[in-house]
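Working notes, beginning with the structure itself.
Here the complex is missing a single protein chain, while all its other protein chains stay put.
Here is chain A:
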């Protein structure tokens, strides 16, 4: 769960990671402008099927480029990148080696 203080947008990204460290499912819920919603939607699509480490490599610039975000909306892609990082950091924190599957959210 992340927020952009400059514009007051909130973004929730949930990931489901399997025992191999691969993201098997992801869901988003974003309240904000169209660019913020699009950024989180794209981020959600991109992390699916990736390993945690691969997903951490996703950059806001990639998202912005794919969506052709105007300069004034670049911070939305940054928020999406932060949402991915926060979700995965949360996963790593809560990781229990005994658990088979973990559902983590940010």
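Everything below uses one rule, namely that a contact is a pair of C-beta atoms (placed from the backbone, for glycine too) under 8 Å apart; a residue touches a chain by one contact, two chains touch by 3 or more; residues count from 1.
Please note the rule applied: contacts and distances are computed from a predicted model.
Peer 1: Name the absent chain by its UniProt protein name; which of "Vacuolar-sorting protein SNF8", "Signal peptidase complex subunit 1", "histidine kinase" or "HSC20 protein" is it?
Peer 2: "HSC20 protein"
Peer 1: What does the interface between chain A and the hidden chain look like in terms of residue numbers?
Peer 2: Spelled out for chain A, the touching residues are 1-10, 12, 29, 31, 75, 78-79, 82, 86, 89-90, 106.
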